[in-house]
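The structure under discussion is supplied below as structure tokens; questions concerning it will follow.
This view holds just a subset of the chains, kept in their places.
Going in written order, the chains are labelled A and B, and every chain counts its residues from 1.
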Amino acid sequence: MLLKHHLSLKQIFSFTWKVDLMLLGCCTLVYLLDTYWLAAHVSIPVAVSAVLGTAIAFFIGFNNNQAYDRWWEARKIWGALVNDSRSWGRSMLYYATAPGNPATQAVVRHMIYRHLAFITSLKTSLRKRPDEYYTRYLTQEEIAEVQKQSNIPNALLNMQTRDLEQLRESGVIDGFRFIELNQLIVRHCDSMGQSERIKNTVFPPSYVYFTQVFIWFYVIMNTLMMTESIGAWAIPFGWMFGFVFHVTHLNGITLMNPFEFQPLGIPLDNIARTIEINTIELLGDEPVPAPVQPRLDGLYVM
Amino acid sequence: MLLKHHLSLKQIFSFTWKVDLMLLGCCTLVYLLDTYWLAAHVSIPVAVSAVLGTAIAFFIGFNNNQAYDRWWEARKIWGALVNDSRSWGRSMLYYATAPGNPATQAVVRHMIYRHLAFITSLKTSLRKRPDEYYTRYLTQEEIAEVQKQSNIPNALLNMQTRDLEQLRESGVIDGFRFIELNQLIVRHCDSMGQSERIKNTVFPPSYVYFTQVFIWFYVIMNTLMMTESIGAWAIPFGWMFGFVFHVTHLNGITLMNPFEFQPLGIPLDNIARTIEINTIELLGDEPVPAPVQPRLDGLYVM
């Protein structure tokens, strides 16, 4: 997640240099082509190319809308994980603790910590970056057990359910508390599956790809047209138009995959850490981990 | 679901060759007509045709928005099926297993496997491709029973409910567990009905059809207009404009029926297999089926 509202020229350049170069190259080429070969033959009416620009602006707008919605949906899912994690810790701690029974209390505390393993392993699997952080909240047997399965966070939820059933069977919790706690596990499972859905569903590539093709169509046509009236000035102005369209399109594309490990993605590290802090403070344990620090001089947080 | 973000020229051509040919034919015809017959009479003001282009861009955008929403809603429904399937397996396994009663355990395991029959038969009925895969998770009697009914997945849900009532009657599950398990069946039923709704409701054909007609109006008018200023160059440029509008419209149309068996549809094979893998791993059974492989050199997955 970017934190700063004003980007330096250097940051803009590092974000766009590739498309800048391609645009300048393309516009220069078109200018030369038009000046030395086409000029006499083709003089496209201005309004015609204007339609193309307007139409493409729509299609970019469409892509951006859907991309933003995916990004915001992803953020909401992890917001729900924060809420449900707090409710899980709170409810387990108070509803499932038979007074004066240390064995049960240990089980319950372990279930609360195991939820942190669920959160951090889900983060790891969404980002596809190898990371064993989640193992710190599990026993050796549990680590061995979950690593045999293809979906680690799901395996952890299965354990939570198994232990909840134990608590119910042994009478530590009654049916009413069982319902409340089970519904939280179902909600964890829903959020996990929703995250995976966004992660695994490719935004229809035909939209993205053809929109890019159309922008290049427009850049060519527009430069062609401007060459006839303003000569070599068509190159910087052609770049400018291309810049506006391509950068807006790129903005959308970076939001399309909100769980990627990149500065514009959802700050999963930060959110997962918040959950850890809230949980460990609830239990009154030490040490409480520090919040995730922004990177690159406060530019973004992961 | 397409997996690649960059299409080769060949893939684009195989996707659009039909409309390309029609466009070139149409533009050539209009060019000839204008040159040899109309030129003297009709010279449409440029801005007039620009309005038409802008208006059509809106209407295409409208269609695409709704088409994308249908596609994403379909994906969400099957995402919910993934989540509820995991919750079903997990809850049945742990909540409905009276310790030390092999008969009950067999019933419960069968109910978990029968859910896989529900998922795969729902997939089959949505895609309308004959496929007996689901029968592997049922007994002969059950196969005979469900095939007598017009809606096989619904018949399977009825069986699940009947067996759940048995578990409740025999005291294996108490009222609280009953509520949690019954609500999962209700959610399966909702997802099934939602999938059928999208499958069976035709996107209003008048929108699709008239938008297509309007695009042809625009292509004709635009070529007519360009012929007057740039002669035969109007043919390639006319094609280009038509290409932008038609391809964007086609993009929308391919998303409108997300359950069709085509590369841009929802990858039901893949999702159903994920459910099978999660379930069989949960039960600790062998062999765990392999994930569905992408086709055509990683181009798409079904």
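As a working rule, a contact is a pair of C-beta atoms (placed from the backbone, for glycine too) under 8 Å apart; a residue touches a chain by one contact, two chains touch by 3 or more.
Everything quoted here is computed from the prediction, not taken from an experiment.
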| item | value |
| --- | --- |
| Identical protein chains in the complete assembly, only 2 of which are shown | 5 |
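We adopt the following convention: only the chains that are shown with their structure count from here on.
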| item | value |
| --- | --- |
| Whole-Å separation of chain centres (CA-atom averages), chain A against chain B | 24 |
| Chain A-touching residues of chain B, taken from the complex the two chains share | 1-7, 15, 46-47, 49-50, 53-54, 57-58, 60-61, 64-65, 68, 71-72, 75-76, 79-80, 82-83, 86-87, 90-91, 93-95, 174-177, 179-180, 222, 225-226, 229-231, 233, 237, 240-241, 244-245, 247-248, 251, 254-255, 264, 277-278, 281-282, 288 |
| Of all residues in chain A, those that touch chain B in their complex | 41-48, 50-52, 54-56, 58-59, 61-62, 65-66, 149-151, 154-155, 157-158, 161-162, 164-165, 175-176, 178-179, 182-183, 185-186, 189-190, 192-194, 196-197, 201-202, 204-210, 214, 217, 221 |
